[in-house]
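Partial view: only certain chains, each at its native spot in the assembly.
Each chain carries a letter (A, B and C) given by its place in the written order, and its residues are counted from 1.
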Amino acid sequence: MKASKTIKNASRFSREITLGIGLLIILATLAVVAPGFYQAQPLLSLLTREAPSLIVACGMAWVIICRQIDISVGSQFGLCSVCAGLLAGMHWPIALVGICAMALGALLGWVNGFLVAGLRLPSIVVTLATMVTLREGLRWKRQGEFVTLPDTVQWFGFSQQQGQVTIIVVSLLVLIILAVTARHLSLARDIYAVGSDAEAARLAGIPALRITCFVFVLLGALTGLAAILNMAQAPQVDPKTGTGLELKAIAAVVVGGVSISGGRGSLWGVFLGLLLLACISPALTHLHVEAYWERAIHGGIILIAVAGDRFKQGKENS
Amino acid sequence: MPSTLLQLSGITKCFGEVRALRGVSFDLQAGEVHALLGENGAGKSTLIKIITGAHLPDGGSITLNGNLLGPLNPAFARTLGIACIYQQPALFKDLTVAENIGLRLEARGAFKKVDWVGQRKQAETLLQLIGADIHPDEEVKELSMPEQQMVEIACALGAKARIIIMDEPTASLTRKEQELLFKVVRKLRTDGMGIIYISHRLEEIFALSDRVTVLRDGESVGTVRAGAVGEKGLIQRMVGRELAASSIQKNFTPGAIVLELRNLTCKENGTKNVSLEVRAGEVVGMAGMVGAGRTELAQILFGLATPGGGTILVNGKPTEIKSPSDAVKCGIAYVPEDRRRHGVMLEMAIQSNISMASHGRLFPGGWLHEGRENEEALRSIRELGIKTSGPLALANTLSGGNQQKVALGRWLATKPRVLILDEPTQGVDVGAKLEIHKIIRELAASGMAILMISSDLPEVIAVSDRIAVMRLGELVAMLPADATQQEIMAAALGQSVL
Amino acid sequence: NKSPEPASGPVSPAKKMTIALMPKSKGNAYFISCKKGADKAAHELNVELIFDGPTDPDPARQNEIIENWITLGVDAIAVACENKEGISTALRKAKGKGIKVITYDSDAATDSRDFFVNQATAQGIGFSLMDEAARLMGPEGEFAIITASLTAANMNEWQKNIEARRAKNYPRLKMVALRPCDDLKDKAQSEATALMAANPNLKLIMAICSPAVPGAAEAVKQAGKTGKVKVIGLGLPNENKKYLKEGVTESVILWKTEDLGYLTIYAAHSLANGALKAGAKTFKAGTIGDFEIQGDNILLGKPFVFNKDNVDQFDF
């Protein structure tokens, strides 16, 4: 019984370690079979392309840790992107556009949060409804037309490389801040508590409803930020952008070891989970494998991840 | 010549690294009440879950009527005539009482037709038999804990089982319901059934049981006739040492009024016109029948229900308490009665559980300080005698009583001015109970104002400085500390004593 | 009688003629630009235009809408069919009720409609794309295709024709990969990036769904391979203007979508008032001129190749 503490500490990062090993295996395989994968510019591009997803996945992780789910995040992303694009098109300064996008995201998140926490509705149903409504509203508004951005928006007016590095750095900063926060902020602890048992948390004097609402707002604001980071990568905004983002984020979160029933998980795991999923597609391209396999492999990774959890837990419990 | 119904030998069970049972042997005769006794976490609930098939043992054998049993599961155990009232009611919240009873009692079979009429009749009969005033069409989630317990008892009774297991069935029952239950149990015994009875209340064990098996740290320390060893003997077996005399020092020096209620009324939960004051250093005990509305009063004070009228004054200032966080800010702490559901976060470390309500005090600025948290947790573990591997262990590895202590520890860590305890020793073993009583008095002595809701009259009398009695949402009597049990009961039942 | 006056013919002057136009899906820039031409034609002809379709390409919903139109009693229906067979029953029923039926963009079963306004055949598109690719790549080299999804039937049809043309005329050109982009520009960009890294000798990316063209172009630009890896595809000129001018995208192939919508409405109108009959050999549509009719196909003409020199003349 006394030994359990050290074991627990070692096993606290077991998911991260497993994921890290999995990632290493893939990278090592690529190094041997398709060394072409390791080229600075394509790798930089890959990371840049995944940066927005990482930010959204971090926000989603908090929502799931709080035992909620948000499947409207892809629609929010699309709406934020288009609105930001329109504002940028009116030559607003990019910083202001970013703030507006985050504010819009936060507002959309707040609507979800209000419906979930304020009216105590199940989040999966609420966000299903808002997903459909937002996406459709956007479609109606844009009719599929791209938003063309002024030249200064791409890469925030920097050179391409600087822009890419900026985007990656921003997303990593968000990750680090949130991950450190998760461990050290008492607010974060409260989120874990609410996810673990909302009623018990309320009885412990934690404002459970406000916290539930907060995680949605946080996710919304991060989605707005992600939309900006995505927008800065191209001179046009596709109003369909963000389709399927919710599945990608949820998959990364789940593979990263966050329990879908709330209360457990770390953001480092989510980071590794996202990287693992993200490198499947280029890996297949480099290995000249049929693209059809990509999602099947994603599905398999998700299953293995949750099954692995289960197996570990089972061993601990019995 | 009584026949042996059930024989367990050498049962072992581990949960991870926790060895809950280490080779327990146990037997049950037909026509006896066999009590299981032990401190919190001794392994009683685990043992009976093995009998009902809810857990699989790691080792040992189970013999039923002389036949060795293979691996059990709850469905199989039921067909073998084993019925159980678990410590935590295992009812279906969304279904009605009648459906719950029907589900448990009907023979299994996927394609059987549900006999709605018969099921309802049976439910009515059973509820009448145990004297429960519960409507069969009520949904279980509308019932209070004791009412749910009564439904559980009705289920076990209706199962016509040969072996009935009761895990702390009286923990939340009042005297009257308890007497009814005892009558039922005695009748079952004369009908030749075997009953395993778990309780922390020694007087029940003496009143009811034929033999007692005492468990300590997952091991059996022997089976005895209850009368043969006496209370002292049993306690000694349980805790492995002599227990200090159970008298508590009440040195109450009245301080300022910390909490004052004036005509507090709430239509929603039936609280009517309650006026009450609690002084610093004072323990006000709160007695009443189940459903008297004591929990409801506490909920108003803790911001879980909104009062319709009247005022709450904290330190003489009128205060509005709209949510638990408001209450915490006012220095009010509330240890709820249903600790399993509302008391502790089972998935979280003990340490986090204990610091949970005191983030503001422990971590000004919102930055967690692990050292401080750890210190706080270690202190609670030490002071409250929580049995655990350490502050980082998860709360769901603790036994019920130890979880209760964690819940208490959480609120003590907030350094409250007003502490509301709802059934603080429900399901807590004798040793720990004494500890908790002592702690309550110490807290009072340190200047806290304490409101203690309890259905355990000796406890109320032993610990309180004054005793408030509630009935149907009203405060009907305020008795001095030396009131007798009869006086309190009379007030609670609405007979005039004043 | 080749240029019918509005409100002439069998349609009573009291009641405006109603023509219903259905895209494969709404909120799709391609069909919106078709609608632009249709609106123009409707205005010129003074007919009421109903524009409705499923939210996502969905044959069942298309059927449903057609049945609703039948009950509404429209004069003519023009449909871009998602599923050839699936929709034909409903169209036959409409025909049976005396409603004139025209298909455009993609056809239904031939007996279920009166005319098909054929913007270009799958063969025409496939061959044009392959020829254009070959022109840019020279006699040998590697190219890759980005498609919408591996399940889109029309794209698979195009791809088959591309392959047929390649095998016959350009056997030394090699298609090294086919990647789906789910009809999303962002995904196309990621795919193109990976394709270039994995295939260092890649000479050309052919994007056969419209969001993929700017997506691939952006990827090429970011990889610093402008000119080294050429981009061509099927897409709308507006979305590609920038890349055409920068020389990242060499050319975009498409018919004039507005003309397609315009022609469709004119054909539907003439059909409904009896001016257009089976067996006609040519058809004059308002201001944009005469079109050849082959059997029951009204031909819009050859696909148009947009490049940096001509793209400024178009706005759709």
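As a convention for this text, a contact is a pair of C-beta atoms (placed from the backbone, for glycine too) under 8 Å apart; a residue touches a chain by one contact, two chains touch by 3 or more.
Because the structure is a prediction, the values reported are computed rather than measured.
Engineer: Any idea how many of each chain the complete complex holds?
Structural biologist: Although only one copy per kind is displayed, the whole complex is A x2, B x1, C x1.
Following the convention adopted for this analysis, only the chains that are shown with their structure count from here on.
Engineer: Can you compute the centre-to-centre distance for subunit B and subunit C, using the mean CA position of each chain? Integer Å is fine.
Structural biologist: So the centre of subunit B lies 73 Å away from the centre of subunit C.
Engineer: Just the number, please: Cα centre separation of subunit A and subunit B in whole Å.
Structural biologist: Chain centres of subunit A and subunit B, defined by C-alpha means, are spaced 43 Å apart.
Engineer: Which whole number of Å gives the spacing of the CA centres of subunit A and subunit C?
Structural biologist: The computed centroid separation for subunit A versus subunit C comes out at 36 Å.
Engineer: Would you mind listing the residues of subunit B that make contact with two or more other chains?
Structural biologist: In subunit B, no residue touches at least two other chains, as defined above.
Engineer: Could you please specify the touching residues of subunit C with respect to subunit A in the complex?
Structural biologist: Interface residues on the subunit C side: 26-30, 32, 55, 150, 176-180, 182-186, 189-191, 193-198, 200, 211, 214-215, 218-219, 222-224, 238-239, 242.
Engineer: For subunit B, which residues are in contact with subunit A within the complex?
Structural biologist: Within the complex, subunit B touches subunit A at residues 14-18, 302, 304, 323-325, 327-328, 334, 336, 341-348, 352, 356-357, 359, 363, 366-368, 389-390, 392-393, 410, 414.
Engineer: Give the list of subunit A residues in touch with subunit B in this complex.
Structural biologist: It comes out as residues 1-5, 8, 183-187, 189-190, 192-193, 196-197, 199-207, 263-264, 316-318.
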